[in-house]
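With one protein chain removed, the remaining protein chains of the complex are shown where they sit.
All chains are identified by letter, namely A, B, C, D, E, F and G, in their written order; residue positions are counted from 1 within each chain.
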Amino acid sequence: MNRQQLRALLDEVRAGVVSPESAQERLFQVLSQKPYEDLGFARVDHQRNARQGFPEVVFGQGKTPGQIAAIGERIVSAGHTLLVTRTTVEAYQAVVDKLPEAVYHELARCITLDLQKTSQTPRGRGTILVAAAGTADLPVAEEAAITADVMGNTVDRLYDVGVAGLHRLLKEHDRLTSARVIVVVAGMEGALPSVVGGLVDVPVIAVPTSVGYGASFGGLTALLAMLNSCATGISVVNIDNGFGAAAIASSINHLD
Amino acid sequence: MNRQQLRALLDEVRAGVVSPESAQERLFQVLSQKPYEDLGFARVDHQRNARQGFPEVVFGQGKTPGQIAAIGERIVSAGHTLLVTRTTVEAYQAVVDKLPEAVYHELARCITLDLQKTSQTPRGRGTILVAAAGTADLPVAEEAAITADVMGNTVDRLYDVGVAGLHRLLKEHDRLTSARVIVVVAGMEGALPSVVGGLVDVPVIAVPTSVGYGASFGGLTALLAMLNSCATGISVVNIDNGFGAAAIASSINHLD
Amino acid sequence: MNRQQLRALLDEVRAGVVSPESAQERLFQVLSQKPYEDLGFARVDHQRNARQGFPEVVFGQGKTPGQIAAIGERIVSAGHTLLVTRTTVEAYQAVVDKLPEAVYHELARCITLDLQKTSQTPRGRGTILVAAAGTADLPVAEEAAITADVMGNTVDRLYDVGVAGLHRLLKEHDRLTSARVIVVVAGMEGALPSVVGGLVDVPVIAVPTSVGYGASFGGLTALLAMLNSCATGISVVNIDNGFGAAAIASSINHLD
Amino acid sequence: MNRQQLRALLDEVRAGVVSPESAQERLFQVLSQKPYEDLGFARVDHQRNARQGFPEVVFGQGKTPGQIAAIGERIVSAGHTLLVTRTTVEAYQAVVDKLPEAVYHELARCITLDLQKTSQTPRGRGTILVAAAGTADLPVAEEAAITADVMGNTVDRLYDVGVAGLHRLLKEHDRLTSARVIVVVAGMEGALPSVVGGLVDVPVIAVPTSVGYGASFGGLTALLAMLNSCATGISVVNIDNGFGAAAIASSINHLD
Amino acid sequence: MNRQQLRALLDEVRAGVVSPESAQERLFQVLSQKPYEDLGFARVDHQRNARQGFPEVVFGQGKTPGQIAAIGERIVSAGHTLLVTRTTVEAYQAVVDKLPEAVYHELARCITLDLQKTSQTPRGRGTILVAAAGTADLPVAEEAAITADVMGNTVDRLYDVGVAGLHRLLKEHDRLTSARVIVVVAGMEGALPSVVGGLVDVPVIAVPTSVGYGASFGGLTALLAMLNSCATGISVVNIDNGFGAAAIASSINHLD
Amino acid sequence: MNRQQLRALLDEVRAGVVSPESAQERLFQVLSQKPYEDLGFARVDHQRNARQGFPEVVFGQGKTPGQIAAIGERIVSAGHTLLVTRTTVEAYQAVVDKLPEAVYHELARCITLDLQKTSQTPRGRGTILVAAAGTADLPVAEEAAITADVMGNTVDRLYDVGVAGLHRLLKEHDRLTSARVIVVVAGMEGALPSVVGGLVDVPVIAVPTSVGYGASFGGLTALLAMLNSCATGISVVNIDNGFGAAAIASSINHLD
Amino acid sequence: MNRQQLRALLDEVRAGVVSPESAQERLFQVLSQKPYEDLGFARVDHQRNARQGFPEVVFGQGKTPGQIAAIGERIVSAGHTLLVTRTTVEAYQAVVDKLPEAVYHELARCITLDLQKTSQTPRGRGTILVAAAGTADLPVAEEAAITADVMGNTVDRLYDVGVAGLHRLLKEHDRLTSARVIVVVAGMEGALPSVVGGLVDVPVIAVPTSVGYGASFGGLTALLAMLNSCATGISVVNIDNGFGAAAIASSINHLD
Partner (left out) sequence: MNRQQLRALLDEVRAGVVSPESAQERLFQVLSQKPYEDLGFARVDHQRNARQGFPEVVFGQGKTPGQIAAIGERIVSAGHTLLVTRTTVEAYQAVVDKLPEAVYHELARCITLDLQKTSQTPRGRGTILVAAAGTADLPVAEEAAITADVMGNTVDRLYDVGVAGLHRLLKEHDRLTSARVIVVVAGMEGALPSVVGGLVDVPVIAVPTSVGYGASFGGLTALLAMLNSCATGISVVNIDNGFGAAAIASSINHLD
């Protein structure tokens, strides 16, 4: 139960929509929850939703399918939304055995199970625009889009608008200016965030990708370029970190 | 005149506080302003306030005192707030000859002239907390704090709270959770943003500094550490870029 | 026969537990041992136990299964404990053919054969705590734990206590302070040693891991962060070098 | 006497403008010239004009004023145009003592003495446009502009058109498309060549500059970005190498 | 329809070869073409031929065979020449299903379909010489040669002329001096462009390759060496970027 | 009051050397001490002695003389030993004005004021040997030696024993084997720790120095070499970090 | 026919062992040989034996088996010794089809065919000692040993003498001092050349290997360490370049 969810519950109590008894029960359940659960190889952090506004996300890389399934099962048991990133179809098989409603997003290499979709999940106030420079950047852009979606945001996708054909971007000026936060995904020389950043007054989160070869050094070039952007209002996350960009974009979009 | 300023003016017209004639005059003046002014060595971008929410900021490094003074004079003439970063006391002498109200911030190496302080500058909705790991990080932290202040934000300074003495940070938990955006400034191993990021649900902008020696490689270590933070809700700006961190923090803090 | 083993033998002679004849025989055998044995492709260093307190350890990477089995057989023949690191199940097959009691540790990628377990192997004085930041760091943490165990130390494992959920670490404060040496294993931004180092007064050996992606550069980021730690009492070993960390931790733990 | 100069002379012979005797004399003088002159510390390459279309250029850095003056004197004696790059006012003092007509370009840190200006120096066919992203890039841009000028090209300067204020560049679209070659000078994230490259069909020579700080790493970031440009028709020279960019631009502009 | 094609058409109108009606029809078709086509995962840039002199080239790496075939089909439908670089035989299978005339160049890893070969494609004025230092550099050299060919240039291939046997290069001096532009491809220490650059007065485009091992660092050494060439008239493209070198060489060769 | 000091006091109470009243007074004073003191620009951590066994050490670099003097004065006022590292003679002037007993160590660039020297400061159990490869490494070696001394250790200095003249080291074999911990300081190729590490069975702390030029890259080469040592029982601190090496050596030497 | 071979022939003529006619025939054959042979994808350099003392060596990496076999066949046809390095068993199959006497060296990944072994190949004057630090370095050491052997040198192999067990090296002091040139092969921290270099007065060629992990960075650490050796008389070749070390060692050993 994060800050927004707590406020929503108390509003409902005052409005008489929820009875004090029912609210008491629900809050007690949360309060009596263990702060974390020790599985030996992992300590599942059940307080993270309360502390950070979203439950613990499972970083799939370097974990076995069995470990991922076990952690995922504990997160869902605790009533939380599940998001596994940087994972594989093998891990998904292990997860779906325990959690049949889990969904696999192939391009984005993510597993999701969003129990709260039907409930009153707190929604971000505006739209998060995810812009990508080229087709090869789509796996990272999709990781960002799915993360933003599962975290309760309206997402707008604007793909293949790299700077070599500037008119493709300028034609979409309206979508740029109507977003509340913009995530810009680009590899190679990573110039797109600078151009977008010069056109808008909302925060821009830049995601370098490992798309390129030779002196792109696995995305290092795009990363360095974005860090040195001459436009203001830009900050940067790790190479290929679509998840991280969406997470901060969502935290911005959920500010009152 | 940025988006917020335009809205404020129109609200005042409807409220009868400002007459249509007076508003017409003021808007016409803005509309008839040249988009940029060519000084030969520089094109002063007068549309930046409208486009990005804050006038062009002068990057002082690599410009002569005379160039800085000339550009500064044009910005102030156009009715904009002046901010010069990464500058020197020599440049300040040149500026103050033309603009006697300009102020020099020695620790932050900034020049400011905030004409709009007394007027209805749009204020950010919450507080920007600037946290710094150590005393040697103060020049960068102050650059951030002064930038945030001049951009219309309430600033809270929390200095020398590095992770080697964690109780100093944990004692200030309230100040962390009551901010709307947090700027975290740290050199050496750059661990502070990860710890702060794990404690709050608001966006954290991490600023690596060049404080350190040997394998800190001029701040590269802190930069890389912040980009690889295991905490969510963190994004990063260039080494020693206090200005850039404050600019995106301000753009977040000015979201409705 | 290392320094501690020699002292133990002489103590037993004085105590009458071992007869001078028997001690003479055992010492003569050691003294008449060749300092090293030349297998053509390798010179097995039989003096290493005497000189460094533990027999030669076989670095498995880059050696063929046959070479590993041959070297292992010579070490065990000389009455020494066998430890093979960074090895494979194929190498284990070759070893177990010659040495049926050899054990394979899959997660840690180690082979051990500890003949001296039942005898009076000198034990370290206290406990070596092996702390790991995340589940993906476990292979390295286990390499450290198994090495420390085979070198005669009591090992305490504390896993998945990364800084993004600080309460998981702070809850285990007692285990931190009751260790004699702490090995801290972490990838990504490598911040855990700094936090642990700020909480204890015993030596901390930091092990960066290659866990991460993008700008983690195969563990370089964690390595650099640990080298720049603002906490005192920390030193660092190579990326993924669980063995090396345990070796120095064991040498510390065996100091009188 | 380079390829173009030779052709011009022969054309004049055929046209009767120059007598065969006079042409014979001039050609004999060239043919009897030593291929290089050995000053002990330097071998002045007198064939370079014939071989490469422009006389040897003096790289000033790491040479003493005396060495520069001595080499410069030999070049001018041989009837060649003098260009000294990356030099100082001290070196200029030494040069001007021997060559009173030499000119010092302070911003560009160059010395020139263009004996052939008044003669029939072969001119490039079109215009070389030198575009610079920011005011701090001017020293490099001016090195390029002066080099191009002294090599016989018409130069158009377009300064402070960085991508953070794209309208400043787009307004000058005509100047971009009317150039025969474009030299684009930019520091920080080095995005300008990608944007320019996407707008024109003529060759673009990109020059990264060391303007920036922190993760600009002395121009490395701009260099890498330019090498990874997603636009076509771009090639790159060394950081701050305005001279080199102008040299290849001139060789392109002198193609028939 | 690029600048040269437009001019050719208008020349034919004046010469009476093409009727005004026919020219009107053809120009109207071009003018009514959409500037780009949105396939969801890609925006095919149909204006690129007009803007840059050659249609959009498909960067194959990171795209699925299906995506490549779909984009390729749209480019050919619009009447443009198809070039796919850094691609695979799998992608070619998908392309050839839709475009039976497409050709696969195995060594160069390219797909081409040059509809305009038989028509009046504007030809470059001179020859582009592609020189390669060693046999292992051929894949990159061939990517350059095929790109140059498909862009309408006469190509001369000069392979295995590395500096360790200088006489192999010097013997071909005539071919060097008769080219209008030279593309020099070399790995390892990347010295060939410096030697070639010192012998000619035409522009040299240097392409570092990833040929080498150890401290060649995937072509970084050759790249750095070429950027630091002491010869003039050289500029550089990304490691293994045969395409990029040919693209700028072609744009130079098409200058009037 | 650290762990050892607390135990010493309680032992004296039981032995009747200190009266319960006096001990109560002294402990109450410690308990009532503020955990840290906020000077605005710094939070002096008064708990560090209790938590880590030694008071807060002032990292002098990046602090003004006035800041250093103010922090130093607060540390001494709290009854703690003062150590300032990486400082200057200017800072010493400011410190000595407030603390006349402070001492400046020129070679080591340290300020010390050891109030507890005469009292029962807990002493380490054995000797810390500080070995240095060359004369140019002495500033770092001395920083280590002085730090170890002020932290209550017996220090043995063994200087100029680099591997190019191995007999100089082998002659001192006895001093190597009689130490309880060894700090090895070396620049250039950093080979000394590997050789020392192969000769002893006690922990070795390796300190790379920035001594060297060219491809020593400011000590990076020595750092990397030490991290890759083939000898066991070695761990590494930051380049030039004599202080850090002594701190962990002291924490090892103070283990019971 | 290289310098030594030419001299040997002329000596035999004077001694009457070879008739002038026979010598004339043999020399004419050499003189009428083409300086190189153009295979399209390769120019086989037949002058290299004369110019450099050994025929062209085939760098196998990046060449197809067919290319290697074709080049190899031309070299042998010209009467030269064949050496192919960095090759595979597949390439060997192609070679042996054409050249049945060719030999494959698996560990060293080399193919050789030494036609001249039985003839009067000029021999080096002394012994080349190839020393290797560890068993995993053997592939590189063997490449050096086989190259040296095929180039006409007596080779002494001294393997597994790394610095962690210094007595293994010191025991072989005689072999070190009786060599005329020493090739030292080492990975990890690359300290062995420094130690060897400090013990002998003959030239030492150091070969870093890619043996190691983590911060060994594929041999970069060993390379840097060797370049910074504090011992004199050492020079360095590329990582894993056993061939190159043997080639210069052989050229030294063949000096009169």
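Keep this in mind: a residue touches a chain if its C-beta (ideal position, glycine included) is under 8 Å from a C-beta of that chain, and two chains touch if they have at least 3 such contacts.
Being a predicted model, the structure only gives us computed values, none of them experimental.
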Problem - Visible chains in contact with the missing one - result: D, E, F, G
Problem - Among G:Leu9, G:Val150, G:Leu199 or G:Ala222, residue touching the chain not depicted - result: G:Leu199
Completion exercise
subunit G positions in touch with the non-displayed chain are 2-3, 51-54, 57, 125-126, 180, 198-205, 223, 227-228, 232-238, 243-245, 247-248, 251-252, 255-256
Exercise for the section: Please give every residue of subunit F in contact with the chain that is not shown. Expected result: 134-136, 138, 159-161, 164-165, 167-168, 171, 211, 213-216
Problem - Residues of subunit D in contact with the chain not shown - result: 35-36, 38, 40-43, 45, 47-48, 56, 59, 61-63, 67, 71, 86, 208, 210, 218-220, 223, 238-241
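Quick note on the criterion: only the chains that are shown with their structure count from here on.
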Exercise for the section: Any chance you could name the chains that touch subunit A and subunit G both? Expected result: C, E
Exercise for the section: Sharing over half of the contact pairs with E-G by residue number is what counts; pick that pair out of A-C, D-E or B-C. Expected result: A-C
Practice task
Could you find the chain whose CA centre sits the greatest distance from that of subunit B?
Solution key: G
Problem - Interchain centroid distance [CA atoms averaged], subunit B/subunit D, Å - result: 40
Handout entry: Inter-centroid spacing, subunit B versus subunit A (mean Cα positions, whole Å)
Key = 27
Practice task
Measure off the straight-line distance from the CA centroid of subunit B to the CA centroid of subunit G, and report it in whole Å.
Solution key: 62
Completion exercise
Where subunit A touches two or more other chains at once, the residues are 134, 164-165, 198-199, 214-216, 220, 223, 227-228, 232, 238
Practice task
Identify every two-chain combination in which the chains touch.
Solution key: A-B, A-C, A-D, A-E, B-C, B-D, B-F, C-F, C-G, D-E, E-G, F-G
